[in-house]
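One structure below.
As you look at this complex, bear in mind that one protein chain is not there, while each of the others sits in place.
In this document, chain identifiers A, B and C correspond to the written order of the chains, with residue numbering beginning at 1 in each.
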Amino acid sequence: MIITKEKPIEEIYGFLEPFGSVLVVGCDSCTQPPRGLREAETYASLMEMAARVKGKEIKCEAITVVRQCCSEGVKEWIKPDGHEVILSMACGIGVQVLNEVFPEIPAFPAQNTVFVGWEEKREGIMYENCRACGDCLLGETGGICPRTRCAKGMMNGPCGGCIDGKCEIPVQLRNWRGEVVEEIKQDCGWYLIFNRLKAMKRLDLFEKYREPTDYSIWTNPRRI
Amino acid sequence: MIITKEKPIEEIYGFLEPFGSVLVVGCDSCTQPPRGLREAETYASLMEMAARVKGKEIKCEAITVVRQCCSEGVKEWIKPDGHEVILSMACGIGVQVLNEVFPEIPAFPAQNTVFVGWEEKREGIMYENCRACGDCLLGETGGICPRTRCAKGMMNGPCGGCIDGKCEIPVQLRNWRGEVVEEIKQDCGWYLIFNRLKAMKRLDLFEKYREPTDYSIWTNPRRI
Amino acid sequence: MEKKAFSELAKKIEAKEFVFTGELEPHRSIDLTEVKEWATTLKEIGKIIAANVTDNPRSDSAISSLVAAYLIQRDTGLECVYQLRVTDRNRLALVSDILGAGALGLKNILALAGDHTRVGTTPKAKPVFDLDSANLIDLIHRMVYEGKDLDGNEIHGPRPEINVGTAGGIMAEPLEMEVFKLKRKAKVGADFIQTQAVFDVNLAVRYLKAVKEVGIPTLIGIFPPRSYAQAEFFGKFVPGVIVPKEFMDDFKKMSEITDKAVRKEKIKEYNVNYFVDFIKEVRKEGAAGCHIMAVGYPDPIAPIIEGVIGK
Partner (left out) sequence: MEKKAFSELAKKIEAKEFVFTGELEPHRSIDLTEVKEWATTLKEIGKIIAANVTDNPRSDSAISSLVAAYLIQRDTGLECVYQLRVTDRNRLALVSDILGAGALGLKNILALAGDHTRVGTTPKAKPVFDLDSANLIDLIHRMVYEGKDLDGNEIHGPRPEINVGTAGGIMAEPLEMEVFKLKRKAKVGADFIQTQAVFDVNLAVRYLKAVKEVGIPTLIGIFPPRSYAQAEFFGKFVPGVIVPKEFMDDFKKMSEITDKAVRKEKIKEYNVNYFVDFIKEVRKEGAAGCHIMAVGYPDPIAPIIEGVIGK
């Protein structure tokens, strides 16, 4: 799933202020937490309210689509006529597809797209564990990705910053304003790999010297 | 959506060879092309065949789940008893969740997870356009991401490598074996941004000097 | 925007002298003998104020341009323009190297984005691009004039004294986009522009007219080719460089001269005539100087310079 986090209301309102009529488009696809019709409606109300507070008027209509990341579908499903601007509830992919499909109408992001990852339970904490590198190493690192779960992405870890199995870098948990609310220590990815491979009796895979990552395949923007 | 590409059959078979009974788990979530039950069944047959060719026997069962990126769901939906190993059809996220939820059974990847992006039409070419940086800039760059669509991720582009609106870096299209089948030139992201902002009469946003990206928020592995 | 002239190059530009700079390209080697010889040749021409020392050009790794620039400047007396790419170093390493340049007495940096690592001989390398070229100019300016890095961390003791240049894209299309780019760089402290090589004087003039409003002194890049093959290479394989048909035809004709010495002399004469006219024209249009990029081909350089500014 693709994890997104709401942008501050003031930032979003700043995008829309010069316009009178807004189409708020949700996305029912892989964004987590959900960013569908209910959330689009919430943002439509919020933006109308924000305008009223400033003595202005903005009219918002909320809709949603199956997924914003298919331009053929977006072309078919969305009819933005009569609106001057689009607010996308989707990840950065959706925002760019809307701008591509409807070049005459600017589409703005309501979200920051944070990472691809997993959740322990519906709407619980979400964790990043895959950087979509294109050369999956999980088969030989005990099912734990060193490129993602080691902050340094080391191929021959851990580094000296692994103390008591924890990473030297504190993880800062932030609220929706971006303020740090808590600092925690995360597990060292290579410590997890060591223990997993030991349990699997595959420490030969840990001892193995690994060549550096081939970054040529990370060259963005990629296409296949 | 999350774009994945099949690993070479020999690599996958190499993971499974030491084991006798395999559970192939599809994922019905955001992976593109689809990696659900049909694809899981295909891989189950392929692996059994690969074993037979080598004079061995591997028994494969194929199932699928709504999404492999929710560990609570995975725990509920998948009962791997009786299998020695899992082959995940999902992205790298799913593989790691399976390893986390079922620590006694190794789970191996059938896919390389390549990028998050969009497609022009169902099963057409897929393009990367979002790097999930966590600080979406699309609102001021004409709906085109410079961090993803400029290969250098420049904040004040384009660079001198923009010739006739194209990027200096050839994009290599590869087949499933990883061999280069075609080299093409891609649009320069900043050239697109310039033209879009010009059309929007917002060249002030192009002229603006931008501070460097704050990479502290990219520190992986992230969680929210 | 506070600006001072620290280097000989910047001082001459400030004094409105028409300046000439050269180019030095160290290789993937610890041995700098050859490149120092070329520096000595340039120095002896007498009118070359400074020479650029390239940093991993075309993403083909070479000895540290910082170390090379220092050793060349120390051993030949030729002032160096230390080229620094953001391709390979993050902002900590850039701060480190700029301070290193200060400690080693280097006075010019050319701040470059650099070619992407994917196009070079080490394609698997990670491209860094923590900063872009504009951010690097900003960083250097803040270190030199405020004694601080981009995060406000203080430089202790004396500040490095460095002038900073930026690359100009003669062929940028549209030029309006190039002007915006240069305005951003002017805003954060670029002292001068050195353009890529250009052969068509009309393009050089068009460029000078367009960037006049940016208000930064511009050195136009030239590359007198030593042979038809070299001229052809530029026209065919260097992205963004157009060699005029007439120029190519003339080189083609000269390449057919069988006597080597005569051919060499003819090509030299042609280069001298062509580039003297070229430079006079760009000088009229307000160019601050010329950056002569030919490496290892000294023959036409002194005559070209004499042709423009006299002995």
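Quick notes on this one:
Throughout what follows, contacts are C-beta pairs under 8 Å (C-beta built on N, C-alpha and C of every residue); 3 or more make two chains touch, one makes a residue touch a chain.
A quick note: this is a predicted structure, and the numbers were derived from the prediction, not measured.
Interchain touches from the omitted chain, evaluated on the whole complex, reach A, B, C. Here one chain is not drawn; of C:A5, C:L104 or C:V238, the residue touching it is C:L104. Note on the undisplayed chain: of the listed residues A:V66, A:I163, A:I184 or A:A199, the one touching it is A:I163. Here one chain is not drawn; of C:S7, C:T21 or C:S59, the residue touching it is C:S59. Note on the undisplayed chain: of the listed residues C:T40, C:N90 or C:Q230, the one touching it is C:N90. In the full complex, chain C contacts the hidden chain through residues 27-32, 55-56, 59-68, 71, 87-93, 95-97, 99-100, 102-104, 117, 120-130, 149-151, 153-160.
Those residues of chain B that touch the chain absent from the view are 212-216, 218-219.
In the full complex, chain A makes contact with the omitted chain through residues 151-165, 168-169, 191, 194, 203, 206-213, 215.
By our rule, only the chains that are shown with their structure count from here on.
Spacing of chain A relative to chain B, judged by their CA centroids, is 13 angstrom. Each of residues 151, 153, 169 in chain B touches at least two other chains.
Within chain C, contacts with two or more other chains are made by residues 116, 118, 127.
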